[in-house]
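The structure under discussion is supplied below as structure tokens; questions concerning it will follow.
The complex appears here minus one protein chain, its other protein chains still in place.
On to chain A.
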Amino acid sequence: MKRTLILGLAAAAALLSAGPGQAQDHDRTNAPKRVVSMNLCTDQLAVLIARPEQIASVSFLSHQKISSVLVREARRFPANRGTAEEIFRLQPDLVTVGRYSAPSTVHLLKRLGMNVVTFEPARDFPSIRENIRKMGTILHRQEQAEKVVAAFDASVRSARDNANRSGAVIGSYAANGYSTGGDSLESALVEAAGFRHLGTEQGRTGSIKIPLESLLAQNPDYLLTWDHYANDVSRATAVIRHPALQKWFTEDRHLNVPSRYWVCGAPFTATAIHHLIDATGKPSS
């Protein structure tokens, strides 16, 4: 105990006398070195912000092309499936989880004395910036986080400059007939692209199941679906390939976008806005 105190004092003294380069070194010694991420969104934030040697493991979802934007980068790290035992064995000094990570697992990890940091899902642009900075702080990589925020802001700005100003309404439809309401990341993106959002217009919040025929009757100008669902064979997603939907929302009104840009609120989310603008900018619409 005494020895650590003396060492600490010595380090502090060294820090005071040293220049900025050494201050960074000090920051490195205190920074987490074995970070385990259990959530697709914190995976990708960590990959963008951490020094590679800081990350011990990311979730298996970040290794999958359909859900993850940063597959190549994420595959440099071993994948985990988010069970408490598996995480514990990795001996992490920091575990990042999402608000909706399995509560029992998170609870258990906390009881085992793990340093667990929970991230809220981003619902708008300010909370995306907040999450980037939060990741920067816990990884002791604030500078890198600011760079990422700046790049994100620039990308959003350029999207807003090209925004579609037709006032057209975009509504989404996902597996099992769920459609997203207002006050969501989706509505933020749709509105940033210059459109009106069906869920917001109808005063819906959260994700609500809508019968297919009601969706046809609500008749948004564009239907938004995700490739994750549209290319999948399961019964839950069959409704997206329903002939009535295909006939009503003809190809020029049906925007099938890559899901991986929509799952997480992250820097690359700005790309989703560009996708929307590009997809609707065709002369046919």
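One rule holds in what follows: a residue touches a chain if its C-beta (ideal position, glycine included) is under 8 Å from a C-beta of that chain, and two chains touch if they have at least 3 such contacts; residues count from 1.
The criterion applied here is as follows: contacts and distances are computed from a predicted model.
Chemist: Absent chain per UniProt: "cysteine desulfurase", "ATP-grasp domain-containing protein", "ABC transporter permease" or "Acetyl-CoA acetyltransferase"?
Modeler: Its UniProt record gives the name "ABC transporter permease".
Chemist: Out of A:112, A:150 or A:236, which is the one that touches the chain we can't see?
Modeler: The single option touching the absent chain is A:236.
Chemist: Touching the absent chain in the whole complex: find that residue among A:175, A:198, A:255 or A:272.
Modeler: Touching the chain that is not displayed is residue A:175.
Chemist: If the hidden chain were put back, which of A:108, A:151, A:168 or A:212 would touch it?
Modeler: Counting the whole complex, the residue in contact with the absent chain is A:212.
Chemist: Please give every residue of chain A in contact with the chain that is not shown.
Modeler: Per the touch rule, chain A residues meeting the hidden chain are 175-177, 208-214, 216-217, 219, 232-239, 242-244, 247-248.
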